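This is the structure I have questions about; it appears just below.
With one protein chain removed, the remaining protein chains of the complex are shown where they sit.
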Amino acid sequence: MKPRHLAIAIWSIILMAAPLFAFQPPPPGQSEFVPIKELPPSEQLPAAPLLVIAYAFFLALMIFYVWTVWRRLNRVEREIHTLEQRTTRSSR
Amino acid sequence: MFLRTALLVLKKDFAIEVKTLEILVTTLFFAVSCVLVFSFAFVKEGQAPPDAAAGILWIAIAFSGTLALGRTFERERYAETLRALLLAPAPRPALYVGKLLGILVLLALDALILVPLIALLFTAPLFARPLLLLLLLAGGTVGFAAVGTLFAAMLIRSRTRDVLLPILLYPITVPVIICGVRGTAALLESPPDETTAVMWLGILFALDVVFLTLALWTFEPLMTE
Partner (left out) sequence: MKKSFVPLAVVTALLFVIAPILIARAPYESEMLLIQKIFYFHVPSWVAMYCGLLVCAVGSIWYLFKGNRVADRYAESAAELVLLFGLNGLVSGPLWARKAWGVWWQWDAKLTSALLLWLIFVAYLLVRKYGGPGSEKLAAAVGIFGAAVSPFVYVSVNIWRTIHPKTSVVPDIVKNPAKGFAAPLLVSMLAFVLLFVLLLMVRVYLAAHQDALDELYLAHED
């Protein structure tokens, strides 16, 4: 093995280890989830609407994204089409 | 060869800067005005919260650092000197190191004024552990400038470089800022919390290693057109 390769290998190991070295246990404190029950009843929200909103948002987001991709694809294909037509016409 | 090229680039930047001191003076003034603006935001009844000084110090460094990066590379772009440098038969990473050293000198001078100023304005015991503070500042500025120099150099070709530099720089350097701010805040406690500061320092140096390596590794392909 060339020394250059060795140096690269060692260096990449150091790089991999750097985040591990950086990882240190978080300070003691609240580590587990503690539910909030002490809130006054007026502050408590019913769970069902929140849940429905979350799932509906996911659905809407995905549909919207697919729609944007579909629209962009259509536009690109249309442009490709017109360009090709123009080139064939001009070459004739 | 490598080191000599880097030092030559540094010397070139230094020679230009010494003539007018433009970048140094403007960024320093900007940093000081940052400090003032933030003190208006934080000071209540004549007193700032105890660890506000740490945050203000690092924000001022980061903001003025961005300004310095933009200005240095604007100069290179204006005179088309960076292109000439890239054409020279020198190792490209050496050019990067040269520019990085230039930015680091600027930021060090910046910090030299900012730290006493903030210590004075906020009666913050910043000098309680001078060595640790120095190491934190060094680690933080190296991490910030390592990414900043690379991105500013890349953005030289882009029309929207003024906006894109902070947009790219801040999200990526946030861990550096967190380490710097939290480490400095630990030093501001009474008595200074050395173990926490040292822990942040460790993360900071690990970050510096990663940033520097990545920057040196990607500078060459990034700057070839």
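All chains are identified by letter, namely A and B, in their written order; residue positions are counted from 1 within each chain.
Assume contacts are C-beta pairs under 8 Å (C-beta built on N, C-alpha and C of every residue); 3 or more make two chains touch, one makes a residue touch a chain.
Computed from a predicted model, the values in this text were never measured in an experiment.
The chain not shown here is touched by just one of B:48, B:136, B:154 or B:197, and that residue is B:154.
When the full complex is taken into account, the listed residue touching the unshown chain is B:182, out of B:99, B:129 or B:182. Where subunit B meets the missing chain, the touching residues are 147, 150-151, 154-155, 157-160, 163-164, 167-168, 171-172, 174-175, 178-179, 182, 199, 203, 206-207, 210-211, 214, 218, 221-222, 225. Residue-level contact of subunit A with the missing chain is found at 19, 22-24, 26-27, 29-36, 39, 43, 45, 47-48, 50-51, 53-55, 57-58, 61-62, 65-66, 69, 72-73, 76-77, 79-80, 83-84, 86-87.
Note that in this section only the chains that are shown with their structure count from here on.
For this pair, subunit A with subunit B, the centres built from the Cα atoms lie 29 Å apart. Those residues of subunit A whose C-beta lies close enough to touch subunit B in the complex are 11, 14-15, 18-19, 21-22, 24. Listed in rising order, the residues of subunit B touching subunit A in the complex are 199, 202-203, 206-207, 209-210, 213.
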